[in-house]
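Structure in structure tokens, see below.
Apart from one protein chain that is not included, each protein chain of the complex appears where it belongs.
Per-chain residue numbering starts at 1, and chain names A, B and C are given in the order in which the chains are listed.
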């Protein structure tokens, strides 16, 4: 993969290159070899490019010696110090490549001129006068080759799902992405779970619909029931969403919400009659956003609007996904995976869930282009709608 | 536990009661028995109280019959329908208690007058004319007794850790709590992990310190290093925190940040020299908020301010926790558990982590009074600081 | 709750007691008071009982002084040392109750005779000659009262879901429980997810059916499809279950498995025709174990045996749960929660899932009697079946 990474990196950094020679290792243990001419915009740019490529495992035929600068004090590094990778590394000293001992990541390389040896040191081990490698010249890295046999065990995992990402900036990027899809006349489908209501984000989601950012809602019975319960009684499963307290006789509200819709025969009738006056389903109905509520075996009720036959529900989902440009999945394992199975690999998908296993499962099932964001919809959605409101009010609907 | 629950519930609802008789079952299978006189503020209030108590397993000696109302239509319930629990239930019909069949939670009870039987029905099974139990009279519930022997297996779990809670209202409550601690002159200690910087919430946390809501910071090397990296280079582990991109040569920033502080010999020297001009550690130093950075075996560097001996670090933590009224733990497993072990059970603790296992672990180790909030600090902290800013600017420092 | 705990603990330990006096605090801040006579089997037993009760917050009217023994060496405690709780604690010294300073859990109490004070010390702070409290006498603990108002925030969590439990002994207990249900002629229902096949435990599960420990299988399309794929091709989603490698053209196997069953019109026809010769579904069919496969919107196929209408599937699940004494849930979120909603609170439930959120969710929805075991079905089931095989072969079917 190294070569691919090198090509990509050159292009990412705005450089140019030509392949002069190219030999691929055909047998299990062969090395591949490629000779490139790399061109930068100017000398500085070229140096930058080369430093990056050295780090990836490339090296120049006309190599300079590794530069050494003494440490100015105990535990203090010279500026420009070279920070190591965990890959086997050699440095060019007095015309000879010597291998660095004790290879570890994020350390510095200290050279012992007498023994002509080099090793990785922790910053807290550095002594005044230690000869530290600086810059990127005279350094050769050998990333591990992809093992070709008997390697099953060590191929299992290459995870990058992580909650350690800058959340507010992610929110900003998703908002911009949504806005851009809409100004170009594209459609956005949202797959949503009941945690949106539980975590107090129903109001934000309703606003997102009102702002025109939702062209189709794909969900199940639970979201609609919780939303109606919240709209009618201010509770979600009997818990007061404003202050987290359990409301008196709140345990009835769930079933009572279902009963109110049963009386009206459908959600849209309930809106027409003035029974349902706010919330997510209300906004869908008055803004004519089509929705599909798929039945599941754990449903209470279910509401008359729910498609209880899962094969029919799948068909309706597919109809709603026609011509969609962006799918946003919010805190819904079952429906997110169902929708993931229906999408081509070219579809952009954003999946927000507090449980990393959901985004992992999406990937395991092939929806590889998903941007998996491990976050809390209860805090994520209010911030997202804040960002969306910063854009010009009238999106192209 | 039923009796305890009943006492508590009466008091919660503002009622009064007197214990007339009280017998406790001494042998494994004995029932306990208590006779109470319950007093409400008026008839309505009393009825409310009684309904709640019936639900908990109490019943009145002068019971009325269960009220039955026919369903007005298929799948539609009469108003005031009784919503079931999963506990064994009997109803009083024609002077006889009959046991409800097919007991399930959140269903309704339908009575068959001919066979003198009753059973739980799903709302979608209800037929027009079905006799549905309404109200709370004539209903007797028998919660399972606490099993007394051989019950090891079924005592393992009684979890309530959950991310399905209304997040924005939680944020509001914590802000109010923090404000109230401060206006009374109380101290707040914050235990913080590096994810605060990774998720882009360093700015919010720095503001929280500036606002005066942090009286002590308990953390480790990583938070300080990431904070310094972000303050000096705008990155966290080389990732641009504003837009999530990997910055060029960003891999060096982590070590370079450490090196800058090494040059100054300490964080406070770095602030004095004008090297460190913003961020979490900067705010602590200029606002004279004491901090303790405890060393850990995974540290890079570590910074000169880090207490590398863990026994000494524990002592310093304890000094900083003196007279503290509220401890807030933000995305830090190791230090949160360490602090949890140092706190008396009377201390208020709020623990915010995206991983439910952290709050669970805190509990397993005895910090039972922790409010565990499963959320994303990257979205949680900005919302919290927004709330804190709504309070009068000058808190009692 | 303290009183309840004391009653329970006395009975657990085989003691006896009589309530002499009992006053309950009626107003928010009142204390409750109870006077008991506690009887042990002999003096030793009584002392044991009393020590436990002191720890829970009880204390004797005729209290002895706290016993003090000097530490024999630095960092070494006298035998019988008292290990602290995190609750506010007082000790009786020279006839006066003095409050222990620096209250922390799992520490020792050191008394300073001169200042007549006591404080918690870490074991590493203990100096030779320090007067350490030993035994349980002369110690009074005051557990925090249940806060009665404004306490919403601090009531959220009381978790005990934990993976830190002795797994092999749990396995043994569940096996015994299953055996005991069966010898009494009881029925066991199993709710199962496809991870059983993915993790290579299909063979163990098939054996469990053959041994007669499964009286009903409640699952969905995915389990059956994966099981058939594994039975026909040795793969699960194209991955060779024996060695974890991806098999050539394995991506087709999933759909090909469905197609083979489609050709036979049903699983039982496929068994009759000799197409399906082993596996979970095969064992159900030849052992006449009834099963229900509920449809879900994410299904591929689905198989002809799947009940695609979720309301009908719910009914079928309920039929299969009739007269069941024990429900075992294995790695299936959706179906486990669906079944949890259908069970009375008296039903014994064991739920095994690697994701702690599943057992937490079960609890949040009311199935409070579940024994939640956070483990890996792929390693759990083989160990369980090993244990089951140790019981006399012919269970009462």
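Assume contacts are C-beta pairs under 8 Å (C-beta built on N, C-alpha and C of every residue); 3 or more make two chains touch, one makes a residue touch a chain.
These figures come from a predicted structure and were not determined experimentally.
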Option from C:111, C:131 or C:170 whose C-beta touches the chain left out: C:170
Which residue of C:64, C:101 or C:124 touches the chain not shown here: C:124
Of C:258, C:310 or C:358, the residue in touch with the unshown chain: C:258
Missing-chain contacts mapped onto chain A: 1, 3-4, 7-8, 11-12, 16-17, 19, 22, 24, 26-28, 85-88, 102-106, 122, 124, 143-144, 146, 148, 152-154, 156-162, 164-165, 170, 173-174, 177, 311, 314, 318, 341-346, 348, 350, 356-357, 359-360, 363-364, 366-373
Residues of chain C in contact with the chain not shown: 13, 48, 51-52, 72-73, 75-77, 79, 81, 83, 85, 106, 108, 123-124, 163-171, 173, 195, 198-201, 236, 239, 241-244, 248-249, 251-252, 254-256, 258-259, 262-263, 300-302, 304, 354, 374-380, 382-383
Residue ranges of chain B at the interface with the undisplayed chain: 152-153, 156, 220, 243-245, 294-300, 302, 308-311, 313-314, 317, 333-335, 337-338, 341, 355, 357
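One rule holds for everything that comes next: only the chains that are shown with their structure count from here on.
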Chain A onto chain C, rotation angle from CA fit, given as a multiple of 5 degrees: 180
Between chain B and chain A, distance of the C-alpha-averaged centres to the nearest whole Å: 28
Separation of mean Cα positions, chain C and chain A [Å, integer]: 34
Distance from chain C to chain B - Cα centre to Cα centre, in angstrom: 21
Residue list for chain A, restricted to those that touch at least two other chains: 243-244, 300, 302, 355
